[in-house]
Every structure is written in C-alpha cells, then in structure tokens.
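Quick one: structure below, then a few questions.
All protein chains but one are shown at their positions in the complex.
After this line comes chain A, so read on.
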Amino acid sequence: MSTVIDAAPTSGRGLTSSVPNPRPFRLVRHSLALAKRSLIKTWRTPEALIDVTLQPVLFLIIFVYVFGGAVAGSTHDYLQFLLPGILVQTIATGAIAIGVNLNTDIAKGIFDRFRSMPIPRSAPLLGAVLGDVVRYVIVSVTTLAIGYLMGFRIDTDLFRAVAGCLLAVLFALCLSWLPVYVSMKVRTPGAVQGVMFALIMPLSFASNVFVAADTLPGWMRAFVDVNPMTHLVASVRGLFLGTPLNSHVWWTLAWCAGFVAVFMPLALRAYRRKI
C-alpha cells in the first residue's frame, strides 16, 4: 500500500448512466454465479460432506449385516431391498445441511454485501439451494458404489437407474426449501438441526425404507401411505429393481411440487424479513 497509485481504476458505471442494459435471465445467471460460490465452499470444507458420503456407507453396512438375516432371511436380499431406501433417507437428511449452513452464513457480512448490490434479493438463497445439488449427486454415487461392492445389482437398465437417482435428487432439491424456511425461523444452527431431525426421522422410519409397508400395523399404514418418502422409495425401487411403480412417481412429483409451492415462498418471505 506504500505505492498507492493516483488513478483508481474505474470502469464507468454510475449515477449518470441510464439503467444498465437489462440482460435476460438475471435471476438465473445470478443464482448460478452464487451456486458456484456454494460449490467452492463445499470443495474447501470436505468434512462437510461426511453426511453424504460416510453416512450411507455406515447405514448400508450396519443395516444389511445386522438386520439382513433377521428381516429378509439373507443379507443379499435385504441389500437389494434396502439400498433404494438408504439412498432416499440419506438424501433427505442431506438436505438438512443447507438450513444449518444458511443459519450460520446469514449472520455474516457477505449477505449484507449481496443486499447492497443491484441483484435480485432471492438470488443468494436460490444459489445456495442449487449449489447443494452436487451434494445430492454425491449421495447417489456413493450409495450405489458401496452397494455394488457389497453385491447390489440394478435389475432394470442404466436409463431407469439414472432416472431413479435424478428423481431422488429432485426430491431433495424441493425438500430443501423446508430446512431453508426453518433456518430463517430459528435462532441457532443447532436448532435447525434439531427441528429437521424431528421432522425427517419419523418420515424415514414410518415408511417403506427399512421394511415392506404391508408388515406395519394398520394405524401406521395410514401415515406410511401418504408419507412422501414412501412414494419416493417405491419409485426408486421400481426404477432400480423393476418392482411395480403404480402411481408412486406421480405422487413423488406431486410432493416435490408441494414442497416448493409451500416452503419456497415462505422461505423467501422469511428471508426478506430476517435480513
């Protein structure tokens, strides 16, 4: 700084200029630029990926080898049954992290900087949500990779297997507006975690993730049958193993649309009020 140059570099944006040429798709481009910011942050803190890498591995190994024999008679049969469930459970709990991160992030200076810039107010939030898609893809890849090592096999074809993974990623993307909303409403990152686990845990256990739904008591069936995770697991199972899809994919998509329709506006409104 001892050699401060006289002329500050300028590039001519200012009060006198008219409205800057309104380039199209501003929200999309800004959100993508901000999604890249999330990716860089993820890349720099690999330990933040434990929930989407180590967790599916541990769950698969523990459940398959501990319960496989008792639940399904053989560990291989149970692995075939369980893997789509673990994929869905991990991807759903993986969506909690965005709420935790945003709750920490928003108190820091960077969000005020964004707000003082001429960009859409929702772009930083949309960017963070989009950036997490990478985490959900990692869940799919890790779960399938460890599954294959343990003996899991896709019974359909590559096209349907990829479709199953994409459906799960889409589900997590839409579901993540719920933790985003919660993160705007509670005070600490720990509280986000607590609230979200209280919501996700019953959803993932009172479902067809670990056992076939028809083994559950009747009163619980009523809940299980509308549980969005049940529909997603049945869809992924069908796409991976060829079991009947029925209307599960449509129900899953309906739930996805529902999450976005309800929690995205709520989250954006809470965000505008909070900051």
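Rule of thumb we're sticking to: a contact is a pair of C-beta atoms (placed from the backbone, for glycine too) under 8 Å apart; a residue touches a chain by one contact, two chains touch by 3 or more; residues count from 1.
Here is the rule we go by: contacts and distances are computed from a predicted model.
Trainee: Out of "Sodium:solute symporter", "Cytochrome c", "ATPase" or "ATP-binding cassette domain-containing protein", what name does the UniProt record list for the absent chain?
Mentor: Answer from the record: the omitted chain is "ATP-binding cassette domain-containing protein".
Trainee: One chain is left out of this view; which of A:40, A:149 or A:262 touches it in the full complex?
Mentor: Residue touching the absent chain, from the options given: A:40.
Trainee: Across the whole complex, list the residues on chain A that are touched by the chain not included here.
Mentor: 1-16, 19-21, 23, 29-30, 33-34, 36-37, 40-41, 44-45, 107-110, 112-119, 123
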